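Every protein chain except one is present and positioned as in the full complex.
The letters A, B and C name the chains in turn, as written, and every chain counts its residues from 1.
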Amino acid sequence: MIIVMSREATSEQIENVKDRLVKEGFNIHLSKGVVRTIIGAIGDKKRIPSLALEAMPGVERVVPILQPYKLASREFKDEPSIIKVRNVEIGGENIHVIAGPCAVESREQLLEAAHKVKEAGATLLRGGAFKPRTSPYTFQGLGEEGLKLLALAGEETGLPIVTEVMDIQSLPVVYEYTDVFQIGARNMQNFNLLKKVGETDKPVLLKRGPSATIEEWLLAAEYIMSSGNHQVILCERGIRTFEQFTRNTLDLSAVCAAKMLSHLPVVVDPSHGTGKWQLVPPMSRAAIAAGADGLLVEVHPNPSEALSDGPQSLTPENFSILMNELSRIAPVLGRKMAVAHE
Amino acid sequence: MIIVMSREATSEQIENVKDRLVKEGFNIHLSKGVVRTIIGAIGDKKRIPSLALEAMPGVERVVPILQPYKLASREFKDEPSIIKVRNVEIGGENIHVIAGPCAVESREQLLEAAHKVKEAGATLLRGGAFKPRTSPYTFQGLGEEGLKLLALAGEETGLPIVTEVMDIQSLPVVYEYTDVFQIGARNMQNFNLLKKVGETDKPVLLKRGPSATIEEWLLAAEYIMSSGNHQVILCERGIRTFEQFTRNTLDLSAVCAAKMLSHLPVVVDPSHGTGKWQLVPPMSRAAIAAGADGLLVEVHPNPSEALSDGPQSLTPENFSILMNELSRIAPVLGRKMAVAHE
Amino acid sequence: MIIVMSREATSEQIENVKDRLVKEGFNIHLSKGVVRTIIGAIGDKKRIPSLALEAMPGVERVVPILQPYKLASREFKDEPSIIKVRNVEIGGENIHVIAGPCAVESREQLLEAAHKVKEAGATLLRGGAFKPRTSPYTFQGLGEEGLKLLALAGEETGLPIVTEVMDIQSLPVVYEYTDVFQIGARNMQNFNLLKKVGETDKPVLLKRGPSATIEEWLLAAEYIMSSGNHQVILCERGIRTFEQFTRNTLDLSAVCAAKMLSHLPVVVDPSHGTGKWQLVPPMSRAAIAAGADGLLVEVHPNPSEALSDGPQSLTPENFSILMNELSRIAPVLGRKMAVAHE
Partner (left out) sequence: MIIVMSREATSEQIENVKDRLVKEGFNIHLSKGVVRTIIGAIGDKKRIPSLALEAMPGVERVVPILQPYKLASREFKDEPSIIKVRNVEIGGENIHVIAGPCAVESREQLLEAAHKVKEAGATLLRGGAFKPRTSPYTFQGLGEEGLKLLALAGEETGLPIVTEVMDIQSLPVVYEYTDVFQIGARNMQNFNLLKKVGETDKPVLLKRGPSATIEEWLLAAEYIMSSGNHQVILCERGIRTFEQFTRNTLDLSAVCAAKMLSHLPVVVDPSHGTGKWQLVPPMSRAAIAAGADGLLVEVHPNPSEALSDGPQSLTPENFSILMNELSRIAPVLGRKMAVAHE
């Protein structure tokens, strides 16, 4: 890291910073410019965040040089990680589409959605049993009943299940039914929850928080990985910006960036990312073209009756048109659409 | 609410929307403009979010008219709410300053900080025992040991305690020791946690999320209140913007806005709001001038040795200078600085 | 538009608003809810912005229903507009790539770049003669000398020229040499400049401002069109967000949105949009997949010697690899890459 001393810094203050760094086991090198002194420090990057150097007299600012995450970085593991979910492999040549309704509403709704997305080519089934909702007065999900329906739909279709775990309390029950834990955007920095899913043996789909930098996103993955579970799938789902026409601003450059910085697979959620079903097909195509390893798409048999996120859900018909488009695009990008195993 | 039909909407589609609304118990009125038809609907606003009208064919957009929160609104309760914490009243004429270290680090550190902030005029003591940290490799707090030290410091100084509860699991133990539950910015939309603290009988200090709108912030308060606990104190702590000189952008207009829209008291955290101790005094003065009911200020006996947030912590000396300034400003604003009772 | 009266609004205040609207020629309809009164007003949308209704006593807020732009809207013109630049047509089946160096630096640099991008398949040549630079101490462009070099390169390669006009003063000289006026992101709301290019007979490439909403972007186009020049090409080049890994956040959903709301063609600038040459190819592919009508790509014979934006410039080799990829992607999207005419 680089410590920039203020131009008024006394030589005593400079000494204090040097001593502090040496005490912490850093190798330092000093460079005196015309205007100010700069101290370079080389040592254990994990130690850096706990040093409050910026609070030392005479210090103007501290510039970190290395990325603060380790296990999630390309420096730790160069080749892309492939995450296995039952018979499915995410992060390889195959592109996987995880589809289903935003919320599990009923046996009929879920089974219809599950069979339709399976037919269209989805290889994993998504659906929410526990729903984080902005307003306390809206549908909060069916809870365990919803999980049971997901398991049933999984059996009937043979599709692995992806569903959200909202807190540590419900983790054991979600564990019973799901194949992949989804960590929602609002929980990306729910650190205790990250640690707990990090202690399980099931893959985790980690959504990027609406105002999380790519670095913070990878640090959230680091929480899971440093707890022992390296099966992390990153999911870009849009960030919050000043633009209001779309629900969020889907940041596809974050897909490329995350794959540059990390070995973890990255999927994209164009449904939450745009909030408008009309934008889901073009942004799905764009996500694949940008290099995403898969998609998370909301599909509802009857969006206008949906209890949650209807406006951003595709009908089964539109979903199957989209899947056809993707199957034409994938090959020219050197990828293939995954095929569900029976 | 207002439903704007697209210009291609067929009269059948318009009928469908009307029928749907009537079925849901709304009174509707139609108005046909030159370009498009608009449907006004009056009914139970709590029902609105669950209608996926935007997903109905022919609907261009839906414009909500009423605020989606109720208990937190001025319409529900016009006069300002006063939240009692032991012998302290937040939201009245008195301005309260909640001060202490970011994290409880040791008996010595906390007791020194507690006595110093008490002397300077703080009326509540803050300190973190469970710390949400961006990196898994940084100090995560002392846990229950930290809570015990807080309780001890509270006894010694007579100051009520404000400390963060990070999850439902640790809620019971935090309940044992604290006077006020702090909900951190990252947990503002941890809805199950909000419901749980809403089932307790202790006041809740609810920080605004870094990318939460004022409306979402009040909806988070609504989660707590609709669970039975109306003792909510709002806390503005800065939002995330493109500006990088400051850690966050402290949104003081949100203080005025929240007090316009809601009857709940609002305090400001200039430490996290700016991330730089040099900006804490001027922004503290500004917060009071904007109408805040109090402040949450980080004070550390030795910021450069702090295990967390040293750069934004005031020394006890600077804190007491700030308190003197505030005591001169409060009266000209028709407020008084609260005095700690023995 | 909808006027929402505050719940304390007196019937006299409601009458005043009604009278004001009627006086302005609006048809109004009143609807009294349990909580508040709402006034719907139908009339000339162009008149709306000049009414300061929100300043009238008793008015809580005003909700516009119609888009404030007209000529740029799909309602005004349903089929996509095709903008002709010499022998080139932008907005049709063909995808056009506008390529060249950020800044014109020298005869050699520009001619080499021009011939290389032509060979690789670019159909228009870009290059800056007048450069808006954040710092006054950086290269500000060659001015008219640069324009002459552009014209020369245009002649030699047969490629039409796209170059930025920074102000009204230099408009006449830029007009002499360019085929398309580029309006830079920082000038998107330089309204007098917009009016002036709107009085010319040359196409205008209008970049979206770094903090401009899609609506403001289309209103900027409306300034040009309402001055008489309907030849506007929209260009998404990234918006400013909290994310710092990329120079801007390239908002590809804005491409889809702009094409939904407007008949104007939309191109994408992945160079400024990401600020990193490594991200230019994947985001270029993504832009085309999202439905963009073309790209604006920075190519420099020797990026590390570039006087401006080297880090985001492709080498001719990487550019030609990208063009090959695009020529495979376009057909599966039902488009073709344009071919330069001799």
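Going forward, a residue touches a chain if its C-beta (ideal position, glycine included) is under 8 Å from a C-beta of that chain, and two chains touch if they have at least 3 such contacts.
The structure presented is a predicted model; accordingly, all values stated were derived computationally and were not measured.
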Visible chains that the absent chain touches, using the contact criterion stated earlier: A, B, C
Contacting the left-out chain in the complete assembly, out of C:T37, C:S226, C:S262 or C:S284: C:S226
On chain A, residues whose C-beta touches the chain left out of the figure: 2, 4, 7, 29, 31, 33-36, 38, 40, 42, 63, 65-66, 75, 240-242, 244
Residues belonging to chain B that touch the chain removed from view: 211, 213-215, 239, 241-246, 249-257, 260, 273-274, 278-279, 282-283, 285-291, 325, 328-329, 332-333
Positions on chain C contacted by the hidden chain, ascending: 46, 49-50, 52-57, 68-69, 132-140, 166-169, 186-187, 189-193, 195, 209-211, 216, 219, 222-223, 226-227, 240, 277, 303-311, 313
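As a convention for this text, only the chains that are shown with their structure count from here on.
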Shared chain contacts [chain A and chain B, defined touch]: C
Per-chain Cα centre nearest the global Cα centre, belonging to chain: A
Chain centre separation (chain B, chain C; CA means) in Å: 39
Between chain A and chain C, centroid-to-centroid distance (C-alpha), Å: 31
In chain A, residues with contacts to at least two other chains: 211
